[in-house]
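Comments concern the structure below.
The other protein chains are all here in position, but one chain of the complex has been omitted.
First chain written, first letter: the chains are A, B and C, and each begins at residue 1.
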């Protein structure tokens, strides 16, 4: 495994897709040197997009986090979340009715933005079943797993409705030493037990990459050979970037540690073009 | 699908293995006519064993339920639970240390019976990790899924210890209309996310059948052609009985409804020898 | 389940995405009335794209089939195959070296089109391992499964290379009564046993839909509410169209029979907007 310095590859690309958690920031704040990286790219008019599997907050909320951490140059249009993909689905395919969700009230903003009525799983009773037109997994917080996962299962047994997973991540770092189960893991248990096929949004699906790219003015003028995805997770960031046909850099500042990177690459055959300790300059 | 009356097959067998929930009783009490069935078999000196995927209570506790419901002729040696298989494993393979469990205090009796020290997941802190020698999924109740499943996941990340699933059932009927996720479903999510291989006890594994049979005095004198497994679930009861090489009867008084039985048999190819509305006479 | 006539919905849409096999044609030739449908759409300047999970032939080859069957108005740019997605990946991500493939010589044209050197699995020997830079599953025909799947497995054990599945379909109709295992099923066994993560192209991935849409002149002028995906398979065609956010019609002229459609929809929760006997007029 050859580690390379992010500074040695940064000048070779024009479009930068960054994962968020584990790449730009972690539970302790900004990854060291990331502010310099962002400034470096802005100064050179490079294209920046943040692609995050996150449906816990909308783009404005995600942006606010970065601004609070000191990166003030980012703008809302540079932030693309898997929640936005789910929102877009709800908008075009679910026209009315109650949309039941698992998540915090904040995460439900994606349903509101789609012009629909969000309804928390905790308040669902069987007499409402007929009014429910979709089910959305938004966040792992905001509900009682013991009670509400059973409720969700029974709703799925009685109603044949589309079920949307707005973040397919299985785990996320809670702290230095702890990982927590993420929405994708919670949804997976219900999908397995119910036998249904859920509609999933987020990397490694290339949909987010295409959406992000199309948000760039004159995007047709950029070649895929000048685009780079930077992420800390092989199965989402690197797989997604590879499949989209662009260069990929695995950074070791998040989910994947230096100790295990080589083994994980070899055992999965998800192969990044570069491996860097971090994306900080 | 041909339905047959349980009374028409009862005289063809000498050894009867009954599943418990959905066969002998349900959330409303005894299945109608079951007391007559048990009496009929006792009067004719037939062998009865109850084989239940249950680790929420020990055999004495399970027996007490039947006695409370009015079947007083059953004795403790006739009740075989998947929890007893797990206990036996703990006894022979885990010699000392803290055995962390997910379940109620009552379910922990299997750990105590194995001569080990049970410790609830809710009280685990990282500084104890080194003392923990095994992890056991006993029941879906008795802990906070939001907090304690994450705790379990982190324990698995740090400690390479045997993990035992004492009941592999995925769902159980909570009421007439509701199913709840059972221990097996809860364990499965952790097994999938952690990548570990858990040690699972319960039907359809034939281990319980062999254990049950060996508990019968002079069991060598009985032929498999005179044994019948009666259950309400294809994947556990019927699959287990079939694999053990004995006749199987699916009853429609529990998990499998008359409406869906035929389809479930055809789509799984788990084929019972008989289908009866119930095992009641 | 309400069946509707395709003629009753055809005027509501401007862009038509058709699956190929089971929708436009089957093993006996054209689906009855399809030539009229295509003519009807062409006469009204509607947009037509054929989206097929097929890597056995290139677009020209696929087109030739339609022309032979009598639909002469279709042009090559209207045919989008999963093989084209794979080709695009090979082009941008695999720069040189031997690209080993499982498929017929004809299917290897996708590798040639990507400017790379195709090499059949049957001719691979261990001394070449080092020169191999990618592995591609193109077709279920053209190689000896007994010998070459074992060869593929051993190649995967020794070389950490990207593996591309150019058609994720699991089965295809061989005749009226027979289904055959397709490339996706063959690839899946190797993926499971090797533990690797393959890069898969084809519906239900929305990538093909986006690619197809972007091939339409002035595609930005069309609204998703005026687009319709027509397919015979829930898990690929309908799921893909739904996820892309457009209307979907399940036709019963291929993989999904009228008898089983309702059950399959209810058990999967993949819900089409319309169900039609066929897309023929």
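Worth a mention:
The definition used in the following text is that a contact is a pair of C-beta atoms (placed from the backbone, for glycine too) under 8 Å apart; a residue touches a chain by one contact, two chains touch by 3 or more.
From a predicted model like this one, the values you see are computed outputs, not experimental measurements.
The chain not shown here makes contact, within the complete complex, with B, C.
Checked against the hidden chain, the listed residues C:1, C:64, C:112 or C:179 yield one contact partner: C:179. Set against the missing chain, the residues B:246, B:261 or B:275 yield one that touches it, B:246. Considering the full assembly, B:93 is the residue among B:72, B:93, B:123 or B:177 that touches the omitted chain. Taking the complete complex into account, B:265 is the one of B:23, B:71, B:265 or B:279 that touches the chain left out. Counting over the whole complex, subunit C has residues 126, 141, 144-146, 149-150, 153-154, 157, 170-171, 174, 177-181, 185-186, 188-189, 192-193 touching the chain that is not drawn. In the full complex, subunit B contacts the hidden chain through residues 88-89, 91-93, 156, 160-163, 195-199, 205-207, 210, 224-225, 235, 239, 242-243, 245-246, 265-271.
Everything that follows uses one rule, which is that only the chains that are shown with their structure count from here on.
Path length between subunit B and subunit C in the touching-chain graph (shortest route): 2. Put simply, the chain nearest the middle, going by average C-alpha positions, is A. Although subunit A and subunit C carry the same sequence, what matters here is overlap: shared residue numbers make up over half of all numbers found at their interface.
Separation between the centroids of subunit B and subunit C, computed from CA atoms only, is 45 Å.
Averaged C-alpha coordinates give centres for subunit A and subunit B that are 40 Å from one another. Our note on geometry: subunit A versus subunit C, Cα centroid distance of 27 Å, whole angstroms.
Residues of subunit A in contact with two or more other chains: none.
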